[in-house]
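Heads up, one of the protein chains got dropped from this complex, but the rest are sitting where they should.
Note that the chains take the letters A, B and C in the order they are written out, and that residue 1 is the start of every chain.
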Amino acid sequence: MKLEGKKLIWKDYQKEIPDDKYFYVRSCIRQNMFPASEHHFLKIMREDLEKDVFETEHHTTCGGIGYHCDIIKIETIMSIVARQFALMTEAGYKNYAVSCITSFGLYTEIIHTWQTFPEILAKTRRQLKEATGREFEIPEHVAHASDIIFKLRHEIAAKAKYRLVNKKTGEPLKVVEHIGCHYAKMFPHKGVGGAEYPYVLAGMIEAWGGEIVDYPERRHCCGFGFRQYFVKSNRGYSLSNTHKKFESMEPYKPDMIITNCPGCPYFMDRWQYVIAETEGKTYGENGRGIPVFTYEEVAGLVMGYDPWDLGLQVHQIGPEPVLDKMGIPYDPEAKYKGLDGQDLGKPEWPQNIRCC
Amino acid sequence: MLLEKYMEMMKETVVIIGGGPAGMEAALSLAGRGYKVHLVEKTNALGGHLARWDRLFPQQDPAQEILNELVNRIREADDRIEVVYNAELQYIKRRMRGMEVLLSNQTLLQADAVLVACGFDLFRAERKEEYGYGIYENVLTSADLERKFKEHKVVCTDGRTPEKVAFVHCVGSRDEKVDHTYCSKVCCVTAVKQACEIKELYPEAEVFNLYMDLRMFDRYFEQMYHRAQSHYGVHFVRGRLSEVAETVDGKILIKTEDTLLGRPMKLTVDMLVLMVGMQACAQTAELAEKLDLKVSASDHFFETKDLFLRGNHTHAKGVFLAGACTGPKSLPDTLQDARSAAESIHRYLTD
Amino acid sequence: MHERFANAYDPFVIPYMIGFVFVIAYLIVALCFVVKSLPMSDRKKMLKHLFSYKIFITVKDIFADCLLHVKIWKKNKLLGYMHSSIAFGWFMLIVVGHIEIFFYAPHRVNLPYYPIFFRYFMMETETTVGGSVFFFLMDFFLLMVLSGIALAMIKRIRRRLFGMKRTTRLKWNDQLGMYALWCIFPLRFLAESFTSHISGGGFLTRGFGMIFDWFNQFMNNDALIRPTWWAYSIALMVFFLTLPWSRFTHILSEALLIYMRNAGIRETSKNNGYASVEIYSCSRCGLCLDPCQMVSGASLRQMASVEFTRNIRWGQTTQALEAASYCLMCNRCVQACPVGVNSVQLKLNLKGADVSYRYPHRYDYVESEAAPSPLATTSAWADILQGEAVTAETAGVSAAGAGKPEVVYFAGCMSHLTPRIEQSMVRIFEAAGVRYTFLDEDGGICCGRPLMLAGDRTGGEQLVVKNTEAILATGAQILVCSCPICYKIFKDTYKLEGVRVLHHTEYLLQLLEAGRITVRKSAETGVFHDPCELGRHSGIYRQPRDILYRVLNLHTTPYEGKDALCCGHSIAAEGMPYKKRRMIAKDALRKMTENPVDVLVTACPSCKRAFAEIGTTRIKDIAEIVSEQLVCPHLAAQPKK
Partner (left out) sequence: MKNFGFGLKKSGVMDLDKTDWTLLREIAAEEPSFMNCFYCGTCTATCSAGKYTGFNLRRLQLLVKRGQWDEVAGRIPECMLCGKCQWVCPKGVNTRHIVMLINKKLHARKIC
């Protein structure tokens, strides 16, 4: 592996990411599966980095799930997206920060379509106006939230309490980065580092002291694939894809996986459990699986937030081995206690994977 | 009377841009007809790509021998051929009769005709990011492998003998994604040649050629292909390489579809050779502007006046083209084209 | 004449006796093995034969083949004489020798060595004048054998004198046996000559003995007598001891082979006793080398039958299998073999026994699709050919024929690749007003013979069943096929009750002779190439020629009838590389067209294609020629070429 080669390619895929003044939209999946991630993105941005990030409860889904399940027409989606932009325009923002990768891909695609076919844009404007009375401007910059963290990775590193380094050995942690398919595979120039060798998460890992694992199935989908998961008869296919990735990364003995997509951390986390239960195969050390994190969780850990505040207890694969390696203190007793100290209930002990 | 005419011809001068095989052969042809030739070469040696090649298809002739013969002949004709090294064309000014050519080293040459033989550039394999050239060890281009053959050091970067080698055809050719929609003509046969050479070196190695179409159009090419299959047992897989990754032990994992079976396949190899195609040389646009030449919108090589009777003519008076600057050509084709260009220039100057 | 020694013994008989006892023991053991490996039915046949009148034919055959070598005489007189002089001469020496014993020392009959060394143990007296007849006879046959041995020596150097371009290369075991054989009779001659002043002798031994007597006055009397008898005895021993491992085993096995063959036993499997007797009966004479086109046409000497039998005999199965996979099975070697070894059948048996080829074939996919509709009495070809010129008469014929067809036509896989044959046959059927159905017009299934020729009987039989059903379903009484490969199996293996199987050469001749079609004679010259499967395998030689005399100027070549050449593209030779096949085809075509003709006619789609690929001569199937020369105004002209 020649890093210089990758750097040359990264140079070709530079993207302008504003430092400040964002209109933030949440992800349907993430606010349900990893609510602490979005919460901590806002917290880090606003409190630690003192940025202006605006959020409104009036925004809706982008419609991406319906779009990718082939049940909502693109014209409808465009109106939904236009409404989100109208909210941004009304709030006086020009930079649009997206939590969800699929949304990000969809926004990028729609903006590209509007720019290529102005008559479609005119139609969308007309439809939005007729339906809601709103008007909108296309954002000057659309950034995925991971783009912003990437942009600010050095500032975070400067304030970091912990590094992606094994405290005992001093060795960098081996980190698998997994990029959501809709991030740059459709529009490579809209992603940091392009589609083949994306730099967005690799840059964070680098800046926070970890070592990037480049394994053969790095580019492969996490297995979510919308229809493949949502339709039960296809679920085996979804599982097989995840399995393929884990088989491929296994020889590299990664310490953790970091992702920037709603579905990826979820499926790479939960499918490890399913593979263990159906195939008896576990990955990672001591049959504990390979912990999977969102980039906000990792940023939070680096910044010294409490693992349980970051919501790591909702992971199927326990984060403890990584916390131990990084030297992050945690209270095992508090793991399944809610914010108000109430017991959340422990998960059932699975047969084949050690989790709690 | 004859002598006078000969002497008059002697005065006529041709400036040739490019000291590769086309430029050299054209220079020799023109000198043979009594013209004075300035052969302008941008590097410090003649030969172009030929100088970097080991053996030539279809019969494994050593490239060096052919180059030596050309260089020696140029040397022998030094009364009529002047080679200007480390120089490029700066500008050209048209005069009543002929042209004034200023070179980058400030030499001013008078020319009755200019022949552009600037050749081609090899496709930069880095542009096909998914093939991992420059990123993964043991992914090399056909030119890199040729250099290894020349140095007699065909091994992996860690010194291992390759046990499995794959050749990828059409890298940077027939590919709209890199705006090269044309076929580079020589890569198929070069891949087959190099595959055979690998098997000659390492008979136990398994060699795979990943092709889209095998274009074995010229004399002895099909026989080479047959020999590669029957004698050397090279595996031919009809399918384009989709992606490349490095395995934990530093090998190259490749994915393709065997389109004849309709089944995807994967394979780990020790060495992956990308058959890089030809593209118009970097100076094409600049030269086109300076010399008032047309460039094809479809393949970016120089446009000739037509494809049949004026295949070496340009739309600019007194400026001619030879060799691979007008599209991919094999070495024999280039040499023939150079001789044909010399003939065209001769007709132009004697008309 | 009376005995010289009261004990009738000398130590020099020991080597001979060792050899003799060994050979007798070997013979008994071998016979037991052979009989044991035969199925009970064959054993019964063997026993029955002994008491049938046919035994006399067997005795005659043994006499003619083993002793007189009649078959070799037919090939080359010198070669025939060489073989029969040794065999017959030796035989007569034994016979006359025994008669002598009966005459002069009847009490010594029980001593097996006595006739062999008779001249040593008996001395001449005044009373033996009558013995001069024996002296003459014995010397005469000795001379005969000696002349044969001399020729055998000459043959090793000048084989062309004997009509052979090639002969076998001998391995050490064969050489040892051969040199021992060569020594026996010259040594006997010497021994008898040296002893002749005591024992007496005929014109040869006594004649030479007198010269020797003259020498004797200078040296110790009789010093050479016993050493030469010793040497003679040792030569016999060496010959006998090497017999089971040399080419000369055939001296013992050939008679058995003839007996078994006449008893009706065949080489039905690889390990059958008859097959081993055949293999041991190969004398490696090499007479099969010249006819073999693999040898003459493609330099594949190692694939010749003589090498194949050797490989089998010595357990070199891989080489034997390779030879079997190369063999064209044209039967030219079988034709040439003086012993009658059916090496082609042996090869087929070997292929069949190579279990690795056996595989559960699955031809159940051939169901109703393969069987054509019995109502289909015309074909697409016919529609094309007929054009608009159908007369009321022919239309009437077709109409009258509603119901069962007269003929079922099976073109065969190969004929589909030579559509002009099919086309011509259809045209002829139409011209003759034959009600026919085309069994495999749209490509049928294989007849099964290719599988059988690959050694796969069970697979072949499955197809036989499928085709039989389809053929019988048509209700036709005649099956006409265009491919001799199919013809052979239809005729020999299929059980087609009430259906006559005809190759189109036979059928066309019938049509001509019955006047159902008429032809005119063209000015073209042509030769006929007998396809192996039609000629040597099926014995159809006359019919094609009878047809061709009517349609063109038929010339002859030296390669006709049983001497016909193979086109090299036999379906049997699955292992032979295409280049070699082509070499054989080219060589055969060159030989047949040494005197140029306009067209080479054959009657097999494979042969046609094979020669057509060479491209030097026009090749036509006999059906094409007949179709071209048809006189039938109601049919449209022959389609454009």
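Some observations on this one:
In this section, a contact is a pair of C-beta atoms (placed from the backbone, for glycine too) under 8 Å apart; a residue touches a chain by one contact, two chains touch by 3 or more.
Predicted, not measured: the structure shown is a model, and the values here were computed from it.
Considering the entire complex, the omitted chain makes contact with A, B, C. Residue-wise, the contact with the chain that is not shown comes from A:Q351, picked out of A:T116, A:T169, A:N286 or A:Q351.
Only one residue from A:I156, A:V274, A:I290 or A:M303 touches the chain missing from this view: A:V274.
Annotation: of B:Q90, B:T268 or B:S296, B:T268 touches the absent chain (contact as defined above). Residue B:R238 is the one among B:R55, B:R238, B:K290 or B:K305 that touches the chain not shown.
Only one residue from C:L93, C:I116, C:V407 or C:C446 touches the chain missing from this view: C:C446. Of the residues in chain B, those that touch the hidden partner chain are 206, 225-226, 229-230, 233, 235-236, 238, 255, 258, 260-261, 263-268. If you put the missing chain back, the residues of chain C touching it would be 325, 354-363, 365-366, 369-370, 413-414, 416-417, 442-446, 448, 450-451, 454, 456, 459, 463, 569, 571, 574-579, 606, 609. By the touch definition given at the top, chain A reaches the unshown chain through residues 232-233, 235-237, 239-240, 243-244, 274-275, 277-280, 351.
Here is the rule we go by: only the chains that are shown with their structure count from here on.
Chain contact topology: the protein chains form a pattern that is neither a line, a ring, a star nor a complete graph.
Chain A and chain C have centres, each the mean of its CA atoms, that are 84 Å apart.
Mean C-alpha position of chain B lies 64 Å from that of chain C. Computed from the mean C-alpha positions, the centre of chain A lies at a distance of 47 Å from the centre of chain B. The touching residues of chain B, counted against chain A in their complex, run 126, 129-130, 132-137, 243, 245-248, 253. Contacts from chain A toward chain B in the complex involve residues 1-2, 4-6, 8-9, 194-197, 214-219, 251-252.
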